[in-house]
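All protein chains of the complex are present and in place, except for one that has been dropped.
In order of appearance the chains are A, B, C, D, E, F and G, and numbering begins at 1 in each one.
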Amino acid sequence: LRQGVPEVIFGEGKSGEQIAGIAEEMVRAGTNVLVTRIDAQKAAIVGQRVPSFRFAPLARTGSVEIAPPPKRPCAPVAVVTAGTSDNEVAEEAAETLSALGLEPLRIYDIGVAGIHRLLHRMEDLRRASAAIVCAGMEGALPSVVGGMISTPVVAVPTAVGYGTALGGFTALFAMLTSCASGVSVVNIGNGFGAAMAVHRMMPKASQATEQPKTAG
Amino acid sequence: LRQGVPEVIFGEGKSGEQIAGIAEEMVRAGTNVLVTRIDAQKAAIVGQRVPSFRFAPLARTGSVEIAPPPKRPCAPVAVVTAGTSDNEVAEEAAETLSALGLEPLRIYDIGVAGIHRLLHRMEDLRRASAAIVCAGMEGALPSVVGGMISTPVVAVPTAVGYGTALGGFTALFAMLTSCASGVSVVNIGNGFGAAMAVHRMMPKASQATEQPKTAG
Amino acid sequence: LRQGVPEVIFGEGKSGEQIAGIAEEMVRAGTNVLVTRIDAQKAAIVGQRVPSFRFAPLARTGSVEIAPPPKRPCAPVAVVTAGTSDNEVAEEAAETLSALGLEPLRIYDIGVAGIHRLLHRMEDLRRASAAIVCAGMEGALPSVVGGMISTPVVAVPTAVGYGTALGGFTALFAMLTSCASGVSVVNIGNGFGAAMAVHRMMPKASQATEQPKTAG
Amino acid sequence: LRQGVPEVIFGEGKSGEQIAGIAEEMVRAGTNVLVTRIDAQKAAIVGQRVPSFRFAPLARTGSVEIAPPPKRPCAPVAVVTAGTSDNEVAEEAAETLSALGLEPLRIYDIGVAGIHRLLHRMEDLRRASAAIVCAGMEGALPSVVGGMISTPVVAVPTAVGYGTALGGFTALFAMLTSCASGVSVVNIGNGFGAAMAVHRMMPKASQATEQPKTAG
Amino acid sequence: LRQGVPEVIFGEGKSGEQIAGIAEEMVRAGTNVLVTRIDAQKAAIVGQRVPSFRFAPLARTGSVEIAPPPKRPCAPVAVVTAGTSDNEVAEEAAETLSALGLEPLRIYDIGVAGIHRLLHRMEDLRRASAAIVCAGMEGALPSVVGGMISTPVVAVPTAVGYGTALGGFTALFAMLTSCASGVSVVNIGNGFGAAMAVHRMMPKASQATEQPKTAG
Amino acid sequence: LRQGVPEVIFGEGKSGEQIAGIAEEMVRAGTNVLVTRIDAQKAAIVGQRVPSFRFAPLARTGSVEIAPPPKRPCAPVAVVTAGTSDNEVAEEAAETLSALGLEPLRIYDIGVAGIHRLLHRMEDLRRASAAIVCAGMEGALPSVVGGMISTPVVAVPTAVGYGTALGGFTALFAMLTSCASGVSVVNIGNGFGAAMAVHRMMPKASQATEQPKTAG
Amino acid sequence: LRQGVPEVIFGEGKSGEQIAGIAEEMVRAGTNVLVTRIDAQKAAIVGQRVPSFRFAPLARTGSVEIAPPPKRPCAPVAVVTAGTSDNEVAEEAAETLSALGLEPLRIYDIGVAGIHRLLHRMEDLRRASAAIVCAGMEGALPSVVGGMISTPVVAVPTAVGYGTALGGFTALFAMLTSCASGVSVVNIGNGFGAAMAVHRMMPKASQATEQPKTAG
Partner (left out) sequence: LRQGVPEVIFGEGKSGEQIAGIAEEMVRAGTNVLVTRIDAQKAAIVGQRVPSFRFAPLARTGSVEIAPPPKRPCAPVAVVTAGTSDNEVAEEAAETLSALGLEPLRIYDIGVAGIHRLLHRMEDLRRASAAIVCAGMEGALPSVVGGMISTPVVAVPTAVGYGTALGGFTALFAMLTSCASGVSVVNIGNGFGAAMAVHRMMPKASQATEQPKTAG
């Protein structure tokens, strides 16, 4: 038994109809469904065919929850952003965490140019079981957070910024060469992947569950 | 009390004398020491001034163990390589794990061009609490390992290969765009960082210990 | 006599009318025609002027077969993809093979993150006379296939993936630095070129035929 | 029985002693040996321990021939260079071909800035069963050769040239975007890989032989 | 007196109205006008306000000839392309030459994959006073032409090709590292600049005329 | 009168003898001298011929002070580093400031992974008239400093770090896309240039003095 | 009291409604407002809700001036462009300067290919208290200006040019490696950042005012 852990559909490059078809099949099989990279238009199509489909517009995810995912025996996972433009990527992470039975703790807009904002949230950061830190431009936030806490830090570069932000590559490279050690990194904008990385790290609910399967 | 968790010295760009000086001070303070990126010549200098200094030539690390690091309550951490040229980076990871009280389980030379070698070690991979996977050239091994196990996978690109291997950047980019989800990545050749990332993920020994401190 | 081997028109940057004009001239000359990189809209225009024109939408190719191309005296050519998003490029290869008298054997969606899918198709791969392997993202599939078979492997990087996939360059570089030796590579998305490379390798039908000619 | 097909040792990053050790073991097992990327100094060390070891200085390869590799039932393979600076890479290809039972036909220094040199060798090119074409700088030779012959063309970019030659990347990219279709490409300077690609294409001697194995 | 040498307007980023305004002023001052990078829509607007305005759609240039430019005392200038997709850039060069009193000799679609096409035009190439050679993809044509003639060769890379063609950078780099010496190069797609470079080289009509002036 | 403002010699690529020759001439003309990018060996040669020559080994600068530079009517200029490996670049800036009559206030090793170190120096930062901030790796320090003070911040990327640090380019790009506004940036490792930028900003001593002249 | 110094809203990625909402709140709080990167359509929306909103179309900025910003005790700041295509970026700088109480002195279209244009404006350049120099293509203007004046020069690369202009990166790199020392640089197209950098350098009006705050 998979216990409510979702199967995941990568929505990009698939039509609303294709997504709906795959989702219907999963639902018939009794599995929860998580769709990522889906826009409002496609979501509407899926929603018409899969009634319990819930769309999260900022995260650009959609989900069907046949059964609630079993809650995981650990503290919430901090999902942190440097600026509000990073929130979309963060929401993809947060929605994925929820679908996996992990509780997201959103800590948004605490970028390093106003260091007091970050210092005010230190307690929240310290009580989390891990932190997913999303930042664009110079991508400095994971370094500062990584120096403040000793739990896992997964850094997610975002494509925020212009010119030398290089569509997220500057943040990516900055995070990989972070002066805070033990920070690990996922692809640009890959909020889903960050949540999956944390999923691998966290204790499973009562019984061992495998990785969410992917389809299509 | 820091309970045997080491302080870390980054040896690159420091002279043998400088490293010895910092190490002596730490030893006097009763702390374990881990030096990374240190060559045989510098290690000899340190060894003359710090008697219990142990040099690991392949890993290019050195350490002083005032007290053994408290053993961590978890299964060994797999340290995996695609080819023997990746072993240096893997050894840096393995030595760092040991210094942190984590047991490394070396699984070397199981690259994807001979997939049977990998299949033969599947049991070992599955019983580990996490896997650090080191690969150069096309950097494909973390994708295959990531699809086989559900525990944390930290990928370490190495600079192995020529031409389009781009000094490790091809492996880095391949790992970040891995088709296996939840793989996270550290900088090229950063075996130390991979071990530190796993350190953040694993349960601490009896009492909470912070991050190893750094000096210098 | 050219024996049904087609002339090739590169459709990109040509209008439907231009393609139709060139194709009509070829048909008048009694030659088979293969058009690549043609979309549905242009294909409709060509179809109105060249009645026997057949459009393959996924491959984005079109063809006119005045006479069937003489069958080549060899086993089928495997056309392999890592994921379904690579299928368009694979279809361009498959359609080109068919036009050249070579039989494509489609083996789709066997990417390395689920290595069992690949192992299940090993027999098919082994009986092919060559393999065209299409993959995006980390481009690892040709390495694994190259280690399994001793016949020619032509790798085709695709632009599938985001961020560090670099529009296909990561897959390209990975394939060129593959740890499986004797894999050769063509340009990103160049399914046509891969088929042409295999065409050069395979025995010709009864009498020597030259390269397909190009026009335009 | 492997019938004289060699096992291959990649010499780079291995000491003369390490290479000698691996080679001795192979010789004891009765297998031919091919070492690539070996310099004169290491070769001398191997030569002292493995008496029948033959060093090819320009190719930077060494070999031990326990039994001559069975001759392959096909015409010679052309090994072509644009300028004399490309000859080292070409020799690596030629030596590898020989070790595999394929006859190299050297056609050197026929670069495109003196097109008559190329035209003079057209007959030789046409009678070969395949062509390995090595060129640096603008990497134009495979395009011209590819338009002249209908047999397989494997292009090998070399690091010859300065500034915008980009250490071979300009030639590599030029070859991949060649206007002659069906040219496939290997990594910069990878003469060995080109020969292995041709090895996959050519008919095997009497009985099926696998890929040369690699060790170390 | 400027003797019919045009003033030049760079049309990109200017509206049709702006171009018309500048052109009218020049015409009033009695100067010939050349507009580059102008599309059909803008050209229509200019044409309504400047009656003698002539638009060359393929070249994307427009011109007003108050007085014919004085013919230059030299042989025609060859304008050469590798494929028909390079013709737009070539036409920009040809139209600019004409506006400067130089006669363009168009030699189109003689790319190196069919070397005979080039050889057939050798006489034409040899009688020209200079050659502007436009090529995309691997950009090999200037090397071959440069080896055939001893007059000036100005190479113009074009953005033709996909993937590793890198939007013209591969052709650019190839041309700069050309094995034919004395070839000089202009920016990607800069047919205008190539013609201006030749303008600097060619003898002036009877009296010394300066550079065409630019405006706006 | 130049009032003790130095002439500057860029030592790189000049021999000790050449530098000594230029310096002697300047000294004869009664001007202060600053040499940058000079190593100990060259400095020894200069010191033998120019007796009052003072060498600063960490900064790799040398200077001759005929007359002390007139003190500038402003608070000290903070020279800040993230890690001790950035100190060489910082010292080049500090020595240049001194030679220009500006007082450097060194604030070293306060990188963002230990944010408390930075917070402890906030008072020093706030009383400076400007800050030169040197950082390698992810180059995050200028963003944090820029958010804390309202005086000029000139960021200097350094080549510290490996892999994705890209020899200083990641720090450079991060600083240019800094989320703290009004930070301006100089070339990688250009401590001299940063000091010169601040020199332009600060009030001149009593009478207007021009830019330091350069020679050689 | 903030004395008329504006709060700044970065308009990109925000809807007209969002911008209007933030602006209204600021206006209610009695603060001046500066919006950057806002287009005509969004500006119309803001204008309907915030009556005193003034839109500057070329600069793509909008502002609300509750109270005029206190005039700063210094000479005007030169805002210089190489060509008219650089004027948009220059206007963003000029509008920002005005909002900060600094007087912009526009010196436009004096690029280096017509050096006399620059020489004619030397007096204007010399009487300014600082120069913001905007240039695309080869980005040479700051070097020439930097050699002419001894006051601060902040260089702003623009994305003007095609091909090797690399969307502004060539100008950026040229400015950073300028042979005129003490030139500092901001991100591509960052006219706002250049004005903010000058703001940090210039004397404050009567009483100390902090940095403009940013919101949203």
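Everything that follows uses one rule, which is that a contact is a pair of C-beta atoms (placed from the backbone, for glycine too) under 8 Å apart; a residue touches a chain by one contact, two chains touch by 3 or more.
Worth saying up front: this structure is predicted, and the values here are computed from it rather than measured.
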In the full complex, displayed partners of the excluded chain: D, E, F, G
Given G:Val46, G:Met137, G:Val156 or G:Ala195, the one touching the chain that is not displayed: G:Met137
Footprint left on chain D by the chain that the document does not show: 84-85, 162-164
Where the missing chain touches chain E, by residue: 8, 150-154, 172, 176-177, 181-187, 192-194, 196-197, 199-201, 210-211, 214
Residue numbers in chain F that touch the chain omitted from display: 12-13, 157, 168, 172, 187-190, 216
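Assume only the chains that are shown with their structure count from here on.
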Chains touching both chain C and chain F: A, B
Set of chains whose contacts include both chain G and chain B: A, F
Angle (degrees, nearest 5) of the CA superposition of chain A onto chain G: 90
Chain whose mean Cα position lies farthest from chain B: E
CA centroid of chain C to CA centroid of chain D, Å: 27
Chain centre separation in whole Å, for chain C relative to chain B (CA means): 43
Chain B and chain E: spacing of chain centres that average the CA atoms, whole Å: 59
Sequence positions of chain D contacting 2 or more other chains: 172, 176-177, 181, 187
Chain-level touch network, classified as line, ring, star, complete or other: other
